[in-house]
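Left out: one protein chain. Kept in place: all the others.
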Amino acid sequence: MKRKLRVAQIGCGFMGRAHANAYHQVTGAFDPPIEPSLEVICATDAARAQAFARRWGFASHSTSWREVVARDDIDLVDICVPNNLHAEIALAAAESGKAILCEKPLAMNVAQGREMVAAVEKAGVASLVSFNYRRVPAVTLAKQLIDEGRLGRVFHYRAQFLQDWTISPDLPQGGSAAWRLDASVAGSGVTGDLLAHCIDTALWQNGPITRVNAMTETFIKQRMHAVTGCEEPVRIDDACVFFCRFENGSLGNFESTRYARGHKALFTFEINGEHASIRWDLHDLHRLEWSDHGDEGAVRGWRSIHVTDGSGDHPYMDHWWVPGLAVGYGATFVHQLSDFLSAIHEGRSCSPTFREALETQKVCEAVLQSADAGQWVDIDTA
Amino acid sequence: MKRKLRVAQIGCGFMGRAHANAYHQVTGAFDPPIEPSLEVICATDAARAQAFARRWGFASHSTSWREVVARDDIDLVDICVPNNLHAEIALAAAESGKAILCEKPLAMNVAQGREMVAAVEKAGVASLVSFNYRRVPAVTLAKQLIDEGRLGRVFHYRAQFLQDWTISPDLPQGGSAAWRLDASVAGSGVTGDLLAHCIDTALWQNGPITRVNAMTETFIKQRMHAVTGCEEPVRIDDACVFFCRFENGSLGNFESTRYARGHKALFTFEINGEHASIRWDLHDLHRLEWSDHGDEGAVRGWRSIHVTDGSGDHPYMDHWWVPGLAVGYGATFVHQLSDFLSAIHEGRSCSPTFREALETQKVCEAVLQSADAGQWVDIDTA
Amino acid sequence: MKRKLRVAQIGCGFMGRAHANAYHQVTGAFDPPIEPSLEVICATDAARAQAFARRWGFASHSTSWREVVARDDIDLVDICVPNNLHAEIALAAAESGKAILCEKPLAMNVAQGREMVAAVEKAGVASLVSFNYRRVPAVTLAKQLIDEGRLGRVFHYRAQFLQDWTISPDLPQGGSAAWRLDASVAGSGVTGDLLAHCIDTALWQNGPITRVNAMTETFIKQRMHAVTGCEEPVRIDDACVFFCRFENGSLGNFESTRYARGHKALFTFEINGEHASIRWDLHDLHRLEWSDHGDEGAVRGWRSIHVTDGSGDHPYMDHWWVPGLAVGYGATFVHQLSDFLSAIHEGRSCSPTFREALETQKVCEAVLQSADAGQWVDIDTA
Partner (left out) sequence: MKRKLRVAQIGCGFMGRAHANAYHQVTGAFDPPIEPSLEVICATDAARAQAFARRWGFASHSTSWREVVARDDIDLVDICVPNNLHAEIALAAAESGKAILCEKPLAMNVAQGREMVAAVEKAGVASLVSFNYRRVPAVTLAKQLIDEGRLGRVFHYRAQFLQDWTISPDLPQGGSAAWRLDASVAGSGVTGDLLAHCIDTALWQNGPITRVNAMTETFIKQRMHAVTGCEEPVRIDDACVFFCRFENGSLGNFESTRYARGHKALFTFEINGEHASIRWDLHDLHRLEWSDHGDEGAVRGWRSIHVTDGSGDHPYMDHWWVPGLAVGYGATFVHQLSDFLSAIHEGRSCSPTFREALETQKVCEAVLQSADAGQWVDIDTA
């Protein structure tokens, strides 16, 4: 019998479902060395927590994350709540010696993030921040190609995350459905929600960013607040564009918005190196575009790699179907959970750790500062 | 507490994994009225069955499907074994009054298929044949658009299923890895394995086929047999092309092969109607291509629908993520299981039933006869 | 000064414009050894001929092709009239010792085609049939890749030519706008008009076809005839599907229709070889898709070659712009004219000659016979 990892999941919104689903899939698909056991789901609303527990097979439910985090029979605290609660829960979980899986972004700001890093490192607990897109097989493959040095000197890194779901002025801010529009809960708008993904991937693939120069905009200045019932100023960034310098000399260009009509969740990145270029697009997440200048001229062209092969060719795909049959968004959480379970089993940390996620937080914060100040801001890499 | 549906799964190969995974996902994602309980996994090799049971959470394992099917504490028999065993197991399961989920194709031939239909109908048990591609959300959406009459008179139906995994002459036939190349186990080659999917979808979307005219080929005439260890003639069809007439007056063109270099599992269909056309491609299964002649001329063009919206727009997608985030191949089995559980709960049958699958079997058999005879063959629609 | 080639062009419809445009572009773009001089345009309607002459820079116009063909001061007769006139004009031109550029298809039927071949070969005049798609740079590149043996053994050849312009029952048949629907003028429907292109390309790329098996359909059985003013039976094939055997052992699958809603002129081909596959699509004529199994597994994928490079990489493209800037449909006629001018200059024949075009005619005729008879028909390769 495998060792059980007793899980307390805090939060049962959209991310809560994605995590719960992964607990159900990981054992069969990945045969990890330890097996999650769903002990308790925690949410503010008792009825909702109970219904979630029944549906997703948690043994119990609770409305107090403090009690849950303090329990002796919990090994892992999985934080799926809005951003403004990450720090407090993580600090308590670290103090209780629990392993921590925390949704992104790490924190509301860098100061909070530093505290969290200090806490997990002092406690010596395993930590993972859920930048799940790293574990799309095509994205992981891109990282492998980069690490093998196939790109040569990198000239450009480009990323965008475009959505269109907040264009209507009738959409409220705040509450469980629209907390991402409420700055006091979300911390920021597209920068923390969407660009954080782009930045995490970029730092991982292309190394540190040293300086940023940004512009933000809030297109709809007032929205009804779902909690107060009043029209209130919107304090998040609806859109953010920035360019930057990477330590390796390459130029970065990043953009995110929730006002790009026709794009549901278009996260793309492109890297242009001396020898080769890579592109990826979340809307076709199972493909990686690859252009290799080493190919013979007559037949040189962008290759569309259908990242569905096992046999060691494509990351994670040995565990799924046969070539040609893709996995979806949900699999990224299974992959990260599988990697985290292995890490916990071996007493290793698992990337991206809190410390790594803090670097993303620094860039996000610098981006917002730059947009406010209208000038370049250096990243504090210390 | 929900009622439990006690499951005996026969077979733990590739299809076995896809089914087992669906049992783990269906409750959380779909909240069906009854809940599967994984009682027993059955396979010829005891060690393999045991390992599978442990990994996928089956309560027990067995090497005798006969014993399993006869058990009183089983409600559903799930047949995931090679084609030559479908009939025998299904007949026994029907006799024991079990609901039956059977992998496709239904049978080795029409005669067997007729027996199976008679058995389940006599026993009055629920049946479903796993033509899982019907439940790709984009494919289900296509069916809805057709049923709403949006295409008008249909002129053409075109489908292909192209793979490239058997090009090497060093690939053996037979055994657990390559039983699909052994005619005595598989019944046929691409016709029963791949075209059966195309035909099932076509009959469902476009109505009965009345006549077929086919050509088949076996490119590699001899292969080592994994069981006998000898070079033996290959008796399956490596490739099959056929055209046909549908009852509604449209022309069909179908092709399948395992010798299409570069295509992993390219199942596509296209339907051309008077008012609109539809295309789909398994390699990008989350998209549906739609061309509507009613669109204004200046901005008319093929629409690429990213079939990931909930809110009633896209079938099954209310149960998954948010717009822009796709599901993969595995979800098709979750969808069919969810639908089957609802049907069982309500005492309804679930499409495609054994009877519907028999119609596909008839077309497959006629295709092979036509290729042998080199002439048109009528489909017996009685 | 370059030698002048004195041109008489017969016909000023759509093809007439494409040819006239090529005469204007070829000298600048290709610097051919001899230079076309536009002596006379010939058409039934004098006013139309005159307007065309003025617009396109022909020195004179005529309503009698017989007179024009007999003139001493003409070197090349360019036949751009409907199919039923090809033979008569070509026979007269050959007898007068003129070089002949003839629009496709060669003739109304094989018997006519044989006469035409005999005539040009007896007269020893240069001939070219305008299967212009051979000279799309991407298509020419495909031929080069095949000739270099990069595909290995070929398993499959697939082509289609899909249009949607005749779906309306209000479209008349006959007359200058719709002669392609009038069997007495066009000879056949999609088979001679569209499949002839597919077949020419296929024979050129993949060698002789030995047997065909076809199905045709006329969806709209009666149309008003623009000349007679009466409803008359439609005697052309609106759609045609056939499969076939090539001499090299590969299987062919061809389809054409004018009832594929949403497709304007979708000519595609795909060739699957042991080592590599090729695809092309007229709607994106500047691209060639290439899948090479020799590529390393992790980064193997279909390459989209943007066929716009000079420097010897891409056929004809040294004569145009810079990489990334595509040529269009019109360029195919420039390329064929440039090649023909070089051939005439060197006293060579230019492919596809009348003799080569006759092979296409034979396949077309066999396809129509097969569809009539409902059975396989062998191609007479003598």
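Going by the order they are written in, the chains are A, B and C; count residues from 1 in each one.
We adopt the following convention: contacts are C-beta pairs under 8 Å (C-beta built on N, C-alpha and C of every residue); 3 or more make two chains touch, one makes a residue touch a chain.
Model, not experiment: these values are computed from the prediction.
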Legend entry - Residue in contact with the excluded chain [from A:Asp45, A:Glu231 or A:Glu274]: A:Glu274
Legend entry - Residue touching the undisplayed chain, where the options are A:Ile34, A:Ala51 or A:Ile167: A:Ile167
Legend entry - Selected residue (touches chain absent from view) among C:His306, C:His335 or C:Arg355: C:His306
Inset, instruction - With the missing chain put back, which residues of subunit A would touch it? List them for me. - result: 155-156, 158, 162, 164, 167, 213, 215, 217, 219, 239, 241-243, 245, 249, 251, 253, 255, 257, 259-263, 272-277, 291, 293, 302, 374-376
Legend entry - Contact set of subunit C toward the excluded chain (per top definition): 14, 17-18, 20-21, 24-25, 27-29, 31, 55-57, 163, 165, 263-266, 282-286, 306, 308-309, 320-331
Inset, instruction - Name every residue on subunit B in touch with the hidden partner chain. - result: 141, 144-145, 287-288, 290, 292, 295, 297-306, 309, 311-314
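Following the convention adopted for this analysis, only the chains that are shown with their structure count from here on.
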Legend entry - Common touching chains of subunit C and subunit B: A
Inset, instruction - Could you please state the distance in Å, as a whole number, between where the Cα atoms of subunit B are centred and where those of subunit C are centred? - result: 42
Legend entry - Distance from subunit B to subunit A - Cα centre to Cα centre, in angstrom: 35
Legend entry - Chain centre separation (subunit A, subunit C; CA means) in Å: 54
Inset, instruction - Please list all residues of subunit B that touch 2 or more other chains. - result: 263
